[in-house]
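Excluded from the complex is one protein chain; the other protein chains are retained at their positions.
Chain lettering (A and B) follows the sequence in which the chains are written, and residue indices restart at 1 in each chain.
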Amino acid sequence: MSKPLLEIKDLKVYFPIRSKNLFGGVTKYVKAVDGVSFHIEKGETLGLVGESGSGKTTVGRSILRAIEPTEGQVTYNLDGDAVDLAKLSDKEMRGFRKYMQLIFQDPYSSLNPRMTVRDIIAEPLVAQNLAKGDEVDERVREAAAYCKLNLEYLRRFPHAFSGGQRQRIGIARALISRPEFIVCDESVSALDVSIQAEILNLLMDLQAEFGFSYLFIAHDLSVVAHISKRVAVMYLGQFVELAPTKDLFLSPKHPYTEALMSAIPEVNPDIEMAPVHLEGEIPSPINPPSGCRFHTRCPYTQDICKTKIPEWKEINPGHFAACHFVDTLHLKGVEMPNSEDAN
Amino acid sequence: MENIKEKTDDNLLEVKNLKISFKTDEGIITAVDGVNFTVKHGETLGIVGESGSGKSVSTWSIMRLLPKNSIIDKKSSIRFRKKDGKVVDITKLKARSKELRKIRGGEVALIFQEPMSSFSPVYTIGNQISEAVLQHRDVSKEEAQEIAIDMLDRVGIANPRQRFKQYPFELSGGMRQRAMIAVALSMNPALLIADEPTTSLDVTIQAQILELMNELQEELGMAIIFITHNLGVIAQVADKIEVMYLGKILERGTTKDIIQNPQHPYTQALLKAIPRLDHIGERLNAISGDIPSPLSRPTGCPFYTRCEKVIPGICDVKMPNPTKLSDTHTVYCFLYEEKNV
Partner (left out) sequence: MTTTDLSHTPLSQEESEEAQRYFSASQFQLIWWRFRKRRLAQTGALILLVLAFVGLFAEFFNPYGGTTRISDAILVSPQIPRFCNDAGCTLRPFVPGVVSKRNEETLRMETVMDPSVRRDIYFFVKGEPYKLLGFIEMDTHLFGLKEGAINLFGTDSMGRDLFSRLLLATRTSLSIGIVGVIIAFVLALIIGGIAGYFGGWTDYAIQRLTEIVRVVPVIPLYMGLAAAFPKEWSSTQVYFAMTLILALVGWPTLARRIRGKLLSLRGEDYVIAARLSGAGSSRIIGRHLLPAFMSYIIVDLVISFPYMLLSETALSFIGLGLRPPTVSWGVLLQDAQTVRAIEQAPWLFIPALFVVVAVLSFTVLGDGLRDAADPYQVSD
């Protein structure tokens, strides 16, 4: 078996909180990501879901070194050579940027309003000197064509475009340097349903064409399920479950996953929603609860959950969860009607 | 107000020929174009639409909460039956009139997507709720406080007495949305307009808020207009649905009509475009093309530019008339109009 493209080991990202006195000593940390390990295969899509404050965006951005990781390894296998991205200097990292890209959530703020579409798409090539002169234009046209952008539009400015078109521009910028790994950070969340479908199709087509690996971060479980081969569920800076998509949705092993899935409103008035009721709110990542971090809201919580940190273990092949009661709890997954039953 | 006598008694709200435009630097933009709908006492009307559909503008106009550059066409009418049984046309009321103020809050209340901006940051939550109660109900200050605490309790906020003294920024997003519902309901409105009330919330919180709204509606019997782009949410909360696209209604019917038996090509395509857990990994049936900009709105049926079943020479010329498919189900599409002719 070939090595995975990316291996993340015990990734931690802490943000210091400075106290308000004159010299601003650091007293506390927001533990946005607190010990996360996973890998991404070449050409696969790993979905990452979680609610706001779970740290999912920070995971994606710290892999790309948009945010500096505090601890841990981010091993990137570049043609068989393992490179720890977390240890690269800023300059070395710049040379590495062509292999990895980010597609943003907000198609409005992520494009420089003062640059033409052509210049925006060409930015990775020009900034890293990957191409010169006519080659730049050629590659811009090529990238734009892959993203089904009208080539007429290249000399226009972003204000001429709707959200969906802008997202295509963002995608063209991400693929122009021919990367291997792309982080999609809520890349379709801001789009209308009808546009979202098109962008999801485009992302899948591009993956089939170029063999990209995606880390697909979103809060919408059905979108993540749709595009991902495996899905990880994050809660308060840690993974609670990671499994192949169907396994996760049909037989979740962590109570939080169950709660998330029960809360998806069904597009069917005959199926009444029966959300698992979670107590209270997501606790602060400055002082996460002891033991299992989910114990304050878990409907199945027992005494052991308050004191002992549950082990991250493999229950079925490829299916990991961190819960003391994985073997005894029978959690409800999503009822999948016959998948042959097309509309 | 010529045909006031035609009204049936159970219609709480009757919106007719609603047309709203905005004057902008780039010209006049028509956001809502000839929209009709009715709401009966105690029912939930869902309005579903994508960006630019005019779903928010058409409902905010019920409270006359539109920006200064907006224009309501003079043929439009929004007839609202007040608690005392009288019917008023809200479009004819003077801005800043006493009557309008009484309707806002006292008769019609609004909750929207960003709960933070609906609260003043310098007063406590409790203060703001009891203030609202005082304005619309004839009670003493102490009674108003009790009502406020009771409301906080009813919307599922734990320790309401303690929360009463907290400031908006001390509450989480879900809590603030609950508090906003508490403010809206403390005035005992007959109609609650909920404009994407759960869009910025996490799914687990969203589920709780939806449950809460269902419970409160059963308890208090108010009518709700629920605006959202999320078909899952609308399928769960609405009794009947209006599908809007670029300022026009394309289809209306009961929730079952729309979700299980959609007839308009747009509604059909929209339902197919949502990723579903039972079709993991398949290509989605996307609607081709973009939503046209409100500045260059197509003539005729607004959806014809993206419609797979477009009839050239017909759909792009004029807006189709409504075709009644059943007592509850109406569609605006030439595919059906022709059959009837």
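FYI, contacts are C-beta pairs under 8 Å (C-beta built on N, C-alpha and C of every residue); 3 or more make two chains touch, one makes a residue touch a chain.
These numbers come from a predicted model, not from an experiment.
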item: Options B:43, B:73 or B:153, residue touching the unrepresented chain; value: B:73
item: Selected from A:27, A:109 or A:302 as touching the chain missing from the view; value: A:109
item: Contacting the left-out chain in the complete assembly, out of A:3, A:28, A:87 or A:155; value: A:155
item: Chain not shown, touching residues in chain A; value: 24, 64, 66, 94-95, 97-98, 101-102, 104, 106, 109-116, 123-124, 127-128, 153, 155-157, 159-160, 170, 173, 177
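In this section, only the chains that are shown with their structure count from here on.
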item: Mean-CA-position distance for chain B and chain A (Å); value: 32
item: List of chain B residues in touch with chain A within their complex; value: 50-51, 158, 172-175, 202-208, 210-211, 229-233, 235-236, 255-256, 259-260, 269-281, 283-288, 290-291, 293, 306
item: Contacting residues of chain A [partner chain B, same complex]; value: 51-52, 162-165, 192-198, 200-201, 204, 219-223, 225-227, 245-246, 249, 259-260, 262-270, 272-273, 275, 277-278, 280-282, 334, 336-339, 341-343
